[in-house]
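Just below is one structure, and these are the notes that go with it.
Apart from one protein chain that is not included, each protein chain of the complex appears where it belongs.
Here the chain labels run A, B and C in written order, and each chain numbers its own residues starting at 1.
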Amino acid sequence: MVEIQNIKPWNRNEMAQKVAADIPDGSYVNLGIGIPELVASFVPEGREFMYHSENGLLGIGPPPQPGHEDPELINAGKKAVTAIPGAAYFHHADSFAMIRGKHIDVCVLGAFQVSQNGDLANWSTGVPGGIPAVGGAMDLVSGVKTIFVITQHTTKEGKPKIVKECSYPLTGKAVVDRIFTDLAVIDVNKRGLFVREMAPGVSFDYLQSKTEAKLEI
Amino acid sequence: MVEIQNIKPWNRNEMAQKVAADIPDGSYVNLGIGIPELVASFVPEGREFMYHSENGLLGIGPPPQPGHEDPELINAGKKAVTAIPGAAYFHHADSFAMIRGKHIDVCVLGAFQVSQNGDLANWSTGVPGGIPAVGGAMDLVSGVKTIFVITQHTTKEGKPKIVKECSYPLTGKAVVDRIFTDLAVIDVNKRGLFVREMAPGVSFDYLQSKTEAKLEI
Amino acid sequence: MVMINKIVETLEDAVAVINDGATVLIGGFGEAGSPIELIHALIDHGAKNLTVVSNNAGNGHVGLAALIENKQVSKMVCSFPRTAQSVVFTDMYRQGLVELELVPQGTLAERIRAGGAGIPAFYTPTSVDTPLAANKEKRVINHETFVLEYAIKGDFALVKCKAADRYGNLVYNKTARNFGPVMCMAARHAIVQAKEIVPVGTLDPECIVTPGIFVSKVVEVSNPAEESQLLKENRRYPW
Partner (left out) sequence: MVMINKIVETLEDAVAVINDGATVLIGGFGEAGSPIELIHALIDHGAKNLTVVSNNAGNGHVGLAALIENKQVSKMVCSFPRTAQSVVFTDMYRQGLVELELVPQGTLAERIRAGGAGIPAFYTPTSVDTPLAANKEKRVINHETFVLEYAIKGDFALVKCKAADRYGNLVYNKTARNFGPVMCMAARHAIVQAKEIVPVGTLDPECIVTPGIFVSKVVEVSNPAEESQLLKENRRYPW
């Protein structure tokens, strides 16, 4: 059995902070819905990022003060946001020209599954009767230069989310560059999955036991 | 021989006036370079047209007062113009979206040749060593609902411009709806060329003698 | 004097032209830009068997959700029909009462723009290697695989904007702009509700987002409902 008593998984804020630390200064960044939204709070000292919202805003600012929400100023998750000085509004076709045209440097997305070659599944669990909904995820993975995934390492039921092959319908094939979980930061490249960092107390063997795909170090 | 002593060909202004008279109220109108530019001066009483310039202006106004020309406010012929209240500026891709997307109602173009089935040649005489230049003509004929041609009936050398088949390279095939010349107004439809009106003193036989293609009345 | 004048006085007049079986492009991303009053007028009008193209499928029992609930929509074309409050669409879809064409959001926007720009089809990298490209034509260009996508045109568009003039020139408000401009381009008749109608010449010609050439009708709705507020109050249309 693998030792587990000293494991201290990163919480969501710590995960988001690690993502932010890996975003180069001056990047144009699209943040997906959910945990990715937290990344906006952790711009490292001395860097400036420009946040893009696919619904037509470049230059997302901090959340509005309570009571100052504008229902016509929202992000892709349909939450109220603000716009920084220097922001610009544009229509949906122009917004996705930025995405598809490879103008966005980094995108941070959630995941249902990531495979060992970087396939991403994050839009449908393929359950019969489920309402399929894809949003902008497929556009983002096909158009953004660097794709970061931020996700719990396993499902609520303890099943691995980093798998040999995705069983869920794909969002994109070989698109993920780096995976940030509560247990580790893992690079995806052509030769496989390389562990860059592990949460306090996590051993490689423990990490591998929670991961279906083979990890390298 | 055909009688010619009483012929009074329309001048360029009269031709332009006839074109304007055939443009329905409320039309969006693109005017080509040259004689077509004159049409703007003859909006019939009680009608309002909106003039489009493919270089990014909807709502061309009258020519500027001398000395008030703005080199950054020009028409497709690169002449100084003004913008009416309610005008809008936009970029070239949006401008040609208006054209190609069939949003412009009427376009008035010059011609080297028009064939009996409405083929238009107005961009190249195919002379070796000539510098080919097409501009927006091919976009206009493929995207605008109604194409009016305004041209002298014959070349300076007296050769017919309304021909059986164009000998010059085509701008578009079966695109012309109506031809306005100094001698006549001629409809083009699937069954042929139908003379609607002739200049004072012009007989059908005279008109036919100046026209290579067969005319109907 | 006769003038170009696209202003109509009532919502009823604005939607009167919409026919059974029409394709209707409806603006909005969630509630931002959703033309609720025009949609409610379309419910009163009663046109049936509509194909609706809209990013989402409505929330609660107002606006687009109410149109679907009223069984006027036979098919939805959208990117994200599933939200916490999209109860009506979920229910109707599971019962087989409404068809769904799921389109990635950027492809949806680009297909609509293409419809307005006279581009019948284009290639895109989006959705390659996914089930959404399963039955679509592919093409390799410069060693990369692309999917062929076709233009979407509407018979009508229903769009909300901030200000309009009698020529149909429009400006929008913040992220409520979203699909409005491309939907006005792609519809034979774009029908617009404006918070304010202003005299010609008021809008800065450098800042007009939708030139009037793309607009057929404008109606003033100076106090549009907020969808989120209606949902909080558990409102249903017709009320």
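The definition used in the following text is that contacts are C-beta pairs under 8 Å (C-beta built on N, C-alpha and C of every residue); 3 or more make two chains touch, one makes a residue touch a chain.
Not measured: the values here are computed from a predicted model.
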### Task
Going by the touch rule at the top, give the shown chains the omitted chain contacts.
A, B, C
### Message
Can you say which of C:I119, C:V198 or C:A225 touches the chain missing from this structure?
### Response
C:I119
### Query
In the full complex, which of B:W10, B:F49, B:Y89 or B:F148 touches the chain missing from this view?
B:Y89
### Message
Take the complete complex as the reference. Which residues in chain B touch the chain that isn't displayed?
### Response
53-57, 70-74, 78, 83, 89-93, 95-96, 99-100, 129, 131-139, 142-143, 169-173
### Contacts of chain A with the absent chain, listed as residue ranges
25-26, 28, 46-48, 50, 52, 58-59, 83, 85-90, 93, 96-104, 142-143
### Task
For chain C, enumerate the residues touching the unshown chain of the complex.
110, 114, 117-125, 139, 141-142, 144, 146, 150, 171-172, 174, 204, 206-207, 209
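In this section, only the chains that are shown with their structure count from here on.
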### Query
What's the overlap between the neighbours of chain B and those of chain C?
none
### Query
Once you find the CA centre of chain B and the CA centre of chain C, what distance in Å lies between them?
36
### Separation of mean Cα positions, chain B and chain A [Å, integer]
56
### Query
At which residue positions does chain B touch at least two other chains?
none
### Query
Where does chain C touch two or more other chains at once, residue-wise?
113
